[in-house]
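Missing here is one protein chain; the remaining ones are kept as they sit in the complex.
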Amino acid sequence: MGSRMASHLAKNNVKLTVYNRTKTDTEAFNNKSVLVADSLKDAVKDADIVFSMLSTPEAVEEVFFGKEKTLKAMKKNAIWVDCSTVNPSFSIKAFQEAKLHNIRFLDAPVAGSKPQAQNAELAFFVGGEKEILAEVEPYLNMMGKKVLAIGETGKGASFKMLVNIMLAQSMLIFSEAVLLGDKMGISKDFLLDILPNLVVSAPFTKFKAETIKNDNYDVQFPLEWMYKDLHLATLTAYEKNQPLYLANLTKELYAEANKNGMGRLDFSAIFKYLEKTE
Amino acid sequence: MGSRMASHLAKNNVKLTVYNRTKTDTEAFNNKSVLVADSLKDAVKDADIVFSMLSTPEAVEEVFFGKEKTLKAMKKNAIWVDCSTVNPSFSIKAFQEAKLHNIRFLDAPVAGSKPQAQNAELAFFVGGEKEILAEVEPYLNMMGKKVLAIGETGKGASFKMLVNIMLAQSMLIFSEAVLLGDKMGISKDFLLDILPNLVVSAPFTKFKAETIKNDNYDVQFPLEWMYKDLHLATLTAYEKNQPLYLANLTKELYAEANKNGMGRLDFSAIFKYLEKTE
Amino acid sequence: MGSRMASHLAKNNVKLTVYNRTKTDTEAFNNKSVLVADSLKDAVKDADIVFSMLSTPEAVEEVFFGKEKTLKAMKKNAIWVDCSTVNPSFSIKAFQEAKLHNIRFLDAPVAGSKPQAQNAELAFFVGGEKEILAEVEPYLNMMGKKVLAIGETGKGASFKMLVNIMLAQSMLIFSEAVLLGDKMGISKDFLLDILPNLVVSAPFTKFKAETIKNDNYDVQFPLEWMYKDLHLATLTAYEKNQPLYLANLTKELYAEANKNGMGRLDFSAIFKYLEKTE
Partner (left out) sequence: MGSRMASHLAKNNVKLTVYNRTKTDTEAFNNKSVLVADSLKDAVKDADIVFSMLSTPEAVEEVFFGKEKTLKAMKKNAIWVDCSTVNPSFSIKAFQEAKLHNIRFLDAPVAGSKPQAQNAELAFFVGGEKEILAEVEPYLNMMGKKVLAIGETGKGASFKMLVNIMLAQSMLIFSEAVLLGDKMGISKDFLLDILPNLVVSAPFTKFKAETIKNDNYDVQFPLEWMYKDLHLATLTAYEKNQPLYLANLTKELYAEANKNGMGRLDFSAIFKYLEKTE
């Protein structure tokens, strides 16, 4: 994701330094007017804005205020924009850690996976001060097609959480409908062609229906991360004392698929899991 | 529904006879070149094609081959197009009864409720022979914008069942997401504006979000019928030995809303039910 | 079941005629003072009381007032005691059919499976008139250890339905607890020994825990019938407009086990199903 996002900044001639633990992912940038840093410290020390895209809250903590202390290496008053998907209370913690180092913070998780990143079609859900967002927005617009200011710090992460559980559940509803339809004697291909285009189906199922037809579950967004996001949402629902019936049941079905070795496939493999149980 | 559908046939100068048990619903037709029949028998006796739109399988049975025996009054080789939402095995029964009277049959339930009927934007899901559909299709196109030939008799009803349970479940997922978002401190109006336009939301939620904002649950499709359709789907899933996790849980939540007196409101009142439990 | 029950009547020197479609099951009676009838008609024509124990409502219907018309062969004012597990509305139908032939009726389904039948430890849940029960009760006491008068016709079947869904659900709760405990590092054998003896566990799990320890799922009560009973209960709940959350979810998990080929094993194989999914 990160390299795809960075490439759009490069195309727009933004002065840019990139860093990734795995060097191969940043090699492509050597031929462009982009600096490839050798260390986290080098990557951030002169930056006005630092974008991070990491896989878990634990990874973000390790890099910015755990073992690696990247926050300490940043310029005072610089802006840290965390695009990782984390839970809202973690974003608030990151904001507080940033403040201790006089760093300004935005949580800006994205909707979309690799293809959307490739095509600059991400949507950014932003939490934090409007003034900070105003400085960052031009760059977000280079990497995505929509920037939504959701509210104060943590609200970007909150909104992303809603979007992801809807994704998980819509995928499951769609899968159960196709499989029941098949049992009722309607051809699976017909169902995969027609259902996603009806107003009762989430539009993203159009793309998933195509890959399902080809029995292709190459990962766009891994099932094990979807399971984690469902888990984080049910934690938040507990903290807020809000029942969340369908997301909890959905979580258990992803748990079962994960336990059956599908965690590293795309989350649409929930279809494959439900289909195969016979 | 029926009167709205008939009005489009009238506009297209189709030679038309209408009948409704409640006379007030057909009064509007007196000013047009439309015959308003005094009895079921009069309504159908000269018709080449008879369209029916009734609320339950029981009502269809009563009118066509139960107490009323309308099938007997129809011309030999006429076509009966049943647009009511029924379960697939009932459609097959209706087809067999029709055959006994030399009447040809199509099951053609619709997607869409009153506004779509008003604007000729219904979609028809048709089960039955292609040759029969060819004779009927011009009229379906006057009343709707899409005609899908799903397969043999009963497949129209089968497909409609899938569409309705997706409707019920998508409405519930959306409601739970809005309510959790609200608890996380994101404004409910913001959520109702933004979520329906994302690719993770079924597009029909755009319209429901508007009515929810106005606390308007005037019935388009009654919650108690949605509960019934979920029930019929779980019956079918049992007959087919197909697990259907989310639809079963969804059914119980509509059951609860129905038990709480919301059965005659629009099915989007599942939002109101979940919201009010505090 | 039936032969085990009849053997207790024989032991008590009750004048008895037995009949089973499969002759081998009644051969054992040839050496006793028991008549083995060649036909249904011969079995019932002189009886004051007829006990039936069949597998499904459909089988009961076929034998008594469908193809076989056994009711017609019975003496006027005789008593028919149906011990089969059926849904309440079927019992009422059976009662009405019996009435047409001047036959008195009790629904008297049992708690317990083969071992309880063998040891005269069944419990009878009886629906119907108290006067009729008074005539029948001595014989029920020979075959079981408890006779519960639940109410009018159909109430025996209603009560049995409750007992069976509690059985299905308690088995599932127990299974999930053992499997989670195992994952937490507590030995499975320890859990199977200790949990069933605590006040939080349904006592029948003691016996199931023993068979589970031996990976023995020989059928006492088949999983596919448990699935059917859960289905009948959710039908009844729908008719009564009563939400039934856990039984519906439990039904889907038995559906999954059934779909995975475990229908003819004992219903405790739900443990095996949940255990094996990895």
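So that you can tell them apart, the chains are marked A, B and C in the order they are listed, and the count of residues begins at 1 in each.
As a working rule, a residue touches a chain if its C-beta (ideal position, glycine included) is under 8 Å from a C-beta of that chain, and two chains touch if they have at least 3 such contacts.
Everything numeric in this text was worked out from a predicted model, so none of it was measured.
S.K.: Using the document's definition of touch, tell me which of C:49, C:142, C:162 or C:219 contacts the absent chain.
M.R.: C:162
S.K.: Which residue from C:86, C:140, C:192 or C:237 sits in contact with the chain not drawn here?
M.R.: With C:86, C:140, C:192 or C:237 as choices, the missing chain is touched by C:237.
S.K.: Which of these, B:33, B:216 or B:260, touches the one chain of the complex that we don't see?
M.R.: B:260
S.K.: Could you list which residues of chain A touch the chain missing from the display?
M.R.: Within chain A, the residues touching the omitted chain are 231, 234-235, 237-238, 241-245, 248-249, 251-253, 255-256, 258-259.
S.K.: Touching the hidden chain in the full complex, which residues of chain C are there? Just list them.
M.R.: Listed in rising order, the touching residues are 88, 111, 123, 148, 150-151, 155, 158-159, 161-163, 165-167, 169-170, 172-174, 176-177, 179-181, 183-187, 190-191, 194-195, 198-204, 233, 236-237, 240-247, 249-250, 253, 274, 277.
Simple rule for what comes next: only the chains that are shown with their structure count from here on.
S.K.: Could you work out which chain's C-alpha centre is the most distant one from the centre of chain A?
M.R.: Greatest centre separation from chain A goes to chain C.
S.K.: In whole angstrom, how far does the Cα centroid of chain A sit from the Cα centroid of chain C?
M.R.: Roughly 53 Å, centre to centre.
S.K.: Chain B to chain C: how many Å between their CA centres?
M.R.: Whole-Å distance between the two chain centres: 40.
S.K.: When the centre of a chain is set as the mean of its C-alpha atoms, what distance in Å lies between chain A and chain B?
M.R.: It comes to 38 Å between the two C-alpha centres.
S.K.: Residues of chain B that contact two or more other chains, please.
M.R.: 237, 241-245, 249, 253
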